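Excluded from the complex is one protein chain; the other protein chains are retained at their positions.
Note that the chains are named A, B and C in the order they appear, and that numbering of residues resets to 1 at the start of each chain.
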Amino acid sequence: MSAHEHHISSAKFLWGVGIALFILTVLTVAVTWIQIPEPWNVVVAIAIAVVKATVVAAFFMNLFWDSKFNTMILIMSALFFMLLIGITLLDTLYRIDPVPSF
Amino acid sequence: MATTEETPTRKIQVKRFKPEEYPEKHYLNQEKGLWAWLTTVDHKKIGLMYLMSVAFFFLVGGVLALLLRTELLTPARNFMTADVYNQVFTLHGAIMIFFFLIPSVPAALGNFVLPLQLGAKDVAFPRLNLASFYIYVIGALFTITAIFTGGIDTGWTFYTPYSSTTGGSVAMMTLGVFILGFSSILTGLNFIVTIHKLRSPGITWNKLPLNLWGLYATSLIQILATPVLAITLLLLTMERVLSIGIFDPALGGDPVLYQHFFWFYSHPAVYIMIVPGFGIVSEIISTFSKKVIFGYWAIALSSLAIAFIGFLVWGHHMFTAGQSSLANMVFSFLTFLVGIPTGIKIFNWLATMYKGSIDLKTPMVYILVFLFLFTIGGFTGIMLGALSVDVHLHDTYYVVAHFHYVMMGGMVMAFLGGLHYWWPKMFGKMYSEFWGKIAAGIIFVGFNMTFLPQFIMGSQGMPRRYYNYIDQFQAFHQFSTIGAYIMGVGFVIIAAYLLHSLLRGEKASSNPWGSRALEWQTSSPPDLHNFKHTPVIINGPYDYHKPMSEFQLGIATPHNGHGHHEEEGMDVAETEKEKA
Amino acid sequence: MNSLSDFMLPPAKSTLAGQTDALFNFINVTSLIFLIGITFAIIYFSWKYRRRSENDVTPVITHNNKLEITWSVIPLILVIIVFGWGFTGYMNKATPPNDSYEIRVVGKSWLWEFHYPNGYVSVGELHVPEDRPVKLVMSSTDVIHSFYIPDFRVKKDVLPNRYTSLWFEATDPGESVVFCTEYCGNAHSNMMATTIVHTQEDFQSWLETAGSADENLTPVELGEQLTTRNACTTCHSVDGSVLQGPSFQGLFGSEAPLESGETVSVDENYIRESILEPQAKIHEGFQPVMPSYAGTLDDNQINAIIEYIKTLD
């Protein structure tokens, strides 16, 4: 918390993180070349994206060294997004129409 | 993180600071001129500017309401056409909700009180605070433009596809509300950071005034829900401008999806409106009962619980909208869960009054009115949460009466209570206690006359947003209209005596209610920088069993801790906070 | 309790009403008991513990776990009862019996159209048999409407992009009002209909004669009936006053200015076109909001309406 202790990443480390992200990008494109059956292709794509986002948040945005409260905010917003979509799907996926919709 | 070795071993000098009575220099006269007001970053002045704005919009919304009630005196046309009527009820709803209720307590009263209650000199981002006020003004200008360039007749809910096909300036209006959302977000953001980072030495989480717990919960809702409204209204605006069709069935979209998005914000928004009211009630009940609050943590945590569960219940606005039975079941169940923390609060407040020393001053009268009316609002909410009954009552006057009991009987009463409570602190003037109670009585009678008949009408099937109605409802409508006029008289009286107080009111002492809370331990009106010392807190804000002198402590420094970089004040404050 | 429910609620005329009303009364009575208790406490405390001097000392009561748990758990139990009760009632309303008599409902701004299995279409009047479950399959041609019969305690939104349904079983012959409860524009409050419950035999005979009853009328009489039945008069007055659409009075034979700036003489062809394709030529000063009656009115009926309009000078 003190002004004297802001984490400073080394240039080498930052480059390492960047390269890891490039590799993950190539990977996420590469997995579409091998046909993974539904719905696992979506799962894999999202999983890689989540890993990339976590890496960016932790090492570029310095959450790894930062106050835990900031991490909590990030997680909380993701959680509330999932609430929005999760509960909305409870409706949209389970609608029973008396006649098939048009 | 600072470690113990770094803690300076310097001695802190804590002294007693008795607030100055009738100060000559205070925040109202330290900077002069209109320009100084318009560019001020002082949270108190910004709060007052908000207060004036919300008062203005309350007046506009109120006049619109009286017009509506007058039109409804008879079943057929009185003096408005259907189109005008539809525009008027849309504006009444939109103005009251977006321009009055949402900013009323957080932005107006909250801005004024929050830093004072923390013993801070200002909110964390004073310029951002001013910016959010101007964003509010810009949003308001957009809305006013919309009114004069075609009007809007969609209802404040802007349901598609009606809103995407009807005439008028819907896009301008939604854009105005979109902009307004940012004002709300920035206020919430500012408050959260301020509460986290700018507490005075000794204000630990368990000594935080309950008003701030209320504002904290409100701010959380503001930052988490408002962006969804923003994107929804942006999509709706695009729907009007570019016909993107996501919500418009004519182009392949789904209108019920719009309702999900809209209520994901607008239901929590109900709690943006009411939760800060809870905070005010806790403050006032404790002060005027001169007694420690009953169940501090129960009240504090129930605010957070309401804020959280409030996010999970939006679908109860859509029980008949054609959503799946599964969703209906989940939403209905969760809706009832909100009732529990709300009930806990009511019981805790009653328990605080038990064996207290109750002084029925005007703010306390409003809070008792709040308790009664809000309880009715709550119980009728249970009625509407019950699925099979809601199928019958949905979109009838029962719903109208319910939310007016919650919003007006709850929030507006809490707002009036808070306004009367902090009025002496804001302006250093007292108002007429006699007229204050008369007005409260008139509003109470008028309010119940207006909205009780609406419960009966609604149960009998009178749908809302009706310009004409069938003859059997006329007696109820007329009774309701007369009640609305009476209520109007009550508000005119309030305006009159508050104006009188501003111009000719008696001077107020620094702590006219004998409160232990921190904002009363500075002069009335406060200094430009709130306190002339950095306050030190050792007791909770409701510890009425402890002597007043224990609430008037501060750090003694040569420069009173203002304007300059103060070595001493700094180190002590930081180490105290670390401990917290 | 019955008198309370009689005062608050409309008459119960369907099999679904009883359960709804019972829950309504239960919540009302329970709430009233709580409300009286709370109000009494507010008034009693304010009087009993009123401030006697500025130096009053109050006891330090910070919390009381037993009490707090009590007033959390009792309401919790009550609301769970209400939830279960409400949910079962709702499921009854959401699940039509298999042998239901099915009627198609179409909501248009601003009228209700009812299509019966034999092809007959009525506007503004829903005829149903008593003691027989009736299932309405509903859709809208424009914006969202909501179909509400207070006497039956049923309501459901009518959507433009899919079908929704509701069902009821009427218990008493007679008439009940139908409201639109989803705001849909200028004549929202006039978008009403009447539910007419017949005995089973009456309903059968009504259904058989419904299409042919009009044959005994003169074209003008028929036209007059049709304009009311098809909710034309919701928007078009017959006395010259301006509603959502131009008044029928003095319309025929006049020169009507159009939104496009042209004028058109109001003759048989223009009226016929306006009924079947209302958006083709919009009269100046009015919104293009009229629904099409193609498929609802046949040639004979359109002619009758034209004859009727001719008589309104």
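A few remarks follow.
Operating definition for what follows: a contact is a pair of C-beta atoms (placed from the backbone, for glycine too) under 8 Å apart; a residue touches a chain by one contact, two chains touch by 3 or more.
In the analysis below, contacts and distances are computed from a predicted model.
One chain of this complex is left out of the view, and of "2-oxoisovalerate dehydrogenase subunit alpha", "ATP-binding cassette domain-containing protein", "Xylose transport system permease protein XylH" or "Cytochrome c oxidase subunit 3 family protein", the protein name its UniProt record gives is "Cytochrome c oxidase subunit 3 family protein".
Counting contacts over the entire complex, the absent chain touches A, B. Screening B:Met52, B:Leu141 or B:Ile231 against the full complex identifies B:Ile231 as the residue touching the chain left out. When the full complex is taken into account, the listed residue touching the unshown chain is B:Leu198, out of B:Leu130, B:Leu198, B:Ala217 or B:Ile344. Touching the chain that is not shown, out of B:His26, B:Arg69, B:His92 or B:Lys121: B:Lys121 (per the contact rule at the top). Seen across the whole complex, the unshown chain contacts chain A at 1-4, 6, 8-9, 11, 14-15, 17-18, 21-22, 25-26, 28-29, 32, 35, 38, 41, 45-46, 48-49, 52-53, 56-57, 60-61, 66-67, 69-70, 73-74, 76-78, 80-81, 84-85, 88-89, 92-93.
Mapped onto chain B, the interface with the missing chain covers residues 120-122, 124-126, 128, 185, 188-190, 192-193, 196-198, 223-228, 230-232, 234-235, 238-239, 242-246, 248, 251-254, 257, 261, 529, 562-563, 565-566, 569-570, 573-574.
FYI, only the chains that are shown with their structure count from here on.
The centroid of the Cα atoms in chain A and the matching centroid in chain B are 35 Å apart.
Annotation for chain B: residues 254, 256, 322, 325 touch two or more other chains.
Among the residues of chain C, those in touch with two or more other chains are 161-162, 164.
Listing the residues of chain A that touch chain B in their complex gives 1-2, 5, 69, 76-77, 80, 83-84, 87-88, 90-96. Every residue of chain B that touches chain A in the complex is listed here, in rising order: 1-2, 6, 196, 224, 228, 254, 256-257, 260, 264, 311-312, 314-315, 318, 322-327, 330-331, 578. Interface residues of chain B facing chain C in the complex, by the touch rule stated above, are 82-83, 86, 153-155, 159, 161-162, 165-167, 249-250, 253-256, 289-292, 294-298, 319-322, 325, 328-329, 332-333, 336-337, 339-340, 343-344, 346-348, 350-351, 353-360, 368, 371-372, 375-376, 379-380, 382-383, 385-392, 394-396, 455-456, 459-461, 463-470, 514, 544-545.
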